[in-house]
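Omission of a single protein chain aside, the complex is shown with its protein chains in their original locations.
For chain A:
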Amino acid sequence: MDKLIKNYDSGDFFDELIEPSGSARPPAKQLLKYLDSLSAEELEKRRLTAEATVQEMGISFTVYTEEGNIDRAWPFDIIPRTIDAKDWAVTEAGLKQRLTALNRFIDDLYHDQNCIKDGIIPEHIIKDSKNFRPECVGVSPAFGVWAHICGTDLVRDHDGKFYVLEDNLRVPSGVSYMLENRAITKRVLPELFENDDIQPNGSYPAELFETLAALSPRKIDRPEIVVLTPGIYNSAYFEHAFLAQQMGVELVEGSDMFVGDDNCVYMKTIYGPERVDVIYRRIDDLFIDPEAFNPESVLGVPGLMRAWKAGNVALANAPGAGVADDKVVYAYVPALIRYYLNEEPILPNVETYLCEDPEQQAFVLANLDKLVVKPANESGGYGMLVGPHSTKKEQQTFAELIKANPRNYIAQPTLKLSTAPTLIGTGALEPRHLDLRPFILQSRNTYVTTGGLTRVAMKKGSLVVNSSQGGGSKDTWIVETKGE
C-alpha cells in the first residue's frame, strides 16, 4: 500500500481516496491495495491498454479550433474514483428532491407563476431570463415535467460535503462517457470487479428509453422515439449516436423530419413518411424550429413548436426548460425546494452572490481576485473569471461587464475542489481536482445514475474540468462497504 502513495499529498484539499493520515478511505481500500500490487511497468501497460481501447472503441469528442474541428480521443485516467454507497444514497435522494422541485417550478412559471406571487423569486429575474420562452406559456407537458434529462454538477469542498455547483437542464452531455469509462475500466482492471462490490451503472439507456416512452402522446405499444442531433460536427455527436444505438431508436437530423398539414411530425423513410411520437432533442431551443425561433437555423424542423403545442409530439427536454438553468435562478433553488415540497434541501448550494443586488455586487467587485464569476447562461466553462488565477486586467474587464449587466453575473467563492489520485507519468500518482456529474431522469418515475461522470483537471493545480477546456475523466465507483 505504501509504495504508490508514499509521497502522495493532496495538501488541505479533501481527497476522495486517501485520508489525511495517508491511509485509504474504506471504499478505496481494495482498489489501492490491488494497484499497489502492480509494478510500475504493469501499471504503465494498463494505461497503454486503456489508450488503445479508447481508440478502438472510437470514443471521441469534437473540439472546435481555428484549424477546424478535431475529433479528439477521450482523455481517460485509469484510476477510478470511489464513493461510499451510503454517502451516495443521501446524494441520490437530494438530487431527486432537487429535480422534483425544479420541474414544479418550471411548470409553475409557464402557468400561474405562484412562486412570483408568493414572493419566493423576484419577477424581473424571470422576465429578464434569456431562457424563459413566452411561446411556452400555457403548455402542459405530460406529468408536469419539463426537464426530463438533467446533468447536475456536484463538487466536494474541503469539508468533504457534496455541493451543487449547477444544474444543466437544456441538453446536458456526458452520460455516454460515464458508461464508456466503465467499459474501459472493466477491460483494463478486470480483476477488481471480482473482489470489490462495485454497483453497476449500465441501466441508464434502458431507463432513458422508459422515461421517453412514457411521454408518447399516442398511447400505443411501440411509440416512435428519435434522438435529434445537430449532426456530426456537434461536439457531442458521439454521445447522440451512442444513445440512439443503445436505446434502439433512430438518430435523426432536422432535415430527416417534417411537420405535416395535420400538425404531426413525420420522418422521411424509404417507405414514405412515418409518424414520430417522442423527440429527445439535443439541439438548443432557439434552433429547433426556424418557424418559431431563429429563421436562419437549418438544424431544426419548421413547425415543430406547432406540433408540440398541439400535443402531437413530445419534446425532451421541453422547450423553455432552460429557464431553470439560469445561474441566478440557481441561487433560489433551496428556497424553491422549501416552497414547493415543504422540505429542507438535502444537498446544499455553493454560496452565491448575485451581482444585481447592490450590496452583494460591491462585495464581488471588491473581491474579484478571490471569487469565481460566471455569466448566467453560458455552459462549457466559457466566459468565466477564475479570480485567483486571473490577471488584474481580466479582473478589470469583468468589473466592467458586471456593472454593465449585473443581472447576467453571479459570483461564488473559489471552492477547494476535492482531489483524487491520478496516474501521471510512469507509476506516479498525483492529486488532481475533480467534479461529478450525475444524470437525473424524470417523467412517470425519477431515476438517478449510479454515480455519474467524474471529470478531472489533468493539469497540476488546475480547477478546470471541462472536456472542451482540456479536462479528462475517470470511472466512478459506488462501492458497498458493508461489514468492514
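What to note about this one:
By definition in this document, a residue touches a chain if its C-beta (ideal position, glycine included) is under 8 Å from a C-beta of that chain, and two chains touch if they have at least 3 such contacts; residues count from 1.
The rule we apply is simple: contacts and distances are computed from a predicted model.
Selecting from "NADH-quinone oxidoreductase subunit N", "Branched-chain amino acid ABC transporter permease", "Alpha-E domain-containing protein" or "3-oxoacyl-ACP synthase", the unshown chain of this assembly corresponds to "Alpha-E domain-containing protein" (UniProt protein name). Within the full complex, the residue among A:38, A:241, A:346 or A:365 touching the omitted chain is A:241. Summary of contacts with the chain left out: across A:26, A:122, A:217 or A:273, the touching residue is A:273.
Taking the complete complex into account, A:249 is the one of A:249, A:323, A:420 or A:436 that touches the chain left out. If you put the missing chain back, the residues of chain A touching it would be 55-58, 227, 232, 241-242, 244-245, 248-253, 255-256, 267-274.
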